[in-house]
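For this view, one protein chain was removed and the others were kept in their places.
== chain A ==
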């Protein structure tokens, strides 16, 4: 009788424990749910609209990306049987083009940097062009939708550096020839080239160059500018090739 009672009691305690466990869990979950908005949203409607606009922009770029990738997929599928290698080559070429490893011929603008003749005549000493000025010009060019740029025959790629090495201004570690030299700027369309021409004319760069005793001559946009390929090996520190079967 006593043994039976003990078992019964043990059983009872187990049940009560389970019930209390459930109660504790429910209370904790309820507490979590109530405490959820820890930070109040205090933005006004304009801030939210701005954020929305930004997200919309991202949305549209993502959609454009998806479309272009879908096109590639479609092309892969179409030519799967006939000519897979051709499509792959095409992709490789496109990537090479993006990275700046190929010559590009297309519409563009040619800028010429030359020493200001009247200052030379006055006996001013013409120094090296400063890397800062070149960097600023380059940033501005990319802002005006430049597709590819070559400074004095040195193609600018994503790892290019413009810097001062022992008093010599270098691009891709190649010293620039003393002025005059030319900057080739390629654009995607002739219209973009015209727009860039106007933008540079309107910018303060001509004055900035003149402060350094240079004339920045901007030539009329042309349909055919050839921008040379990047001729040095591209180093890659982080990406590695995946071996077959890994």
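The working rule: a contact is a pair of C-beta atoms (placed from the backbone, for glycine too) under 8 Å apart; a residue touches a chain by one contact, two chains touch by 3 or more; residues count from 1.
In this text, contacts and distances are computed from a predicted model.
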Practice task
Report the protein name recorded by UniProt for the chain absent from the figure; options are "2-oxoglutarate oxidoreductase subunit KorB", "ATP synthase subunit b", "Septum site-determining protein MinD" or "Small basic protein".
Solution key: "Small basic protein"
Handout entry: Touching the absent chain when the full complex is considered, from A:22, A:48 or A:95
Key = A:22
Problem - Per the touch definition above, residue among A:12, A:73 or A:120 touching the missing chain - result: A:12
Handout entry: Contact set of chain A toward the excluded chain (per top definition)
Key = 8, 11-34, 36
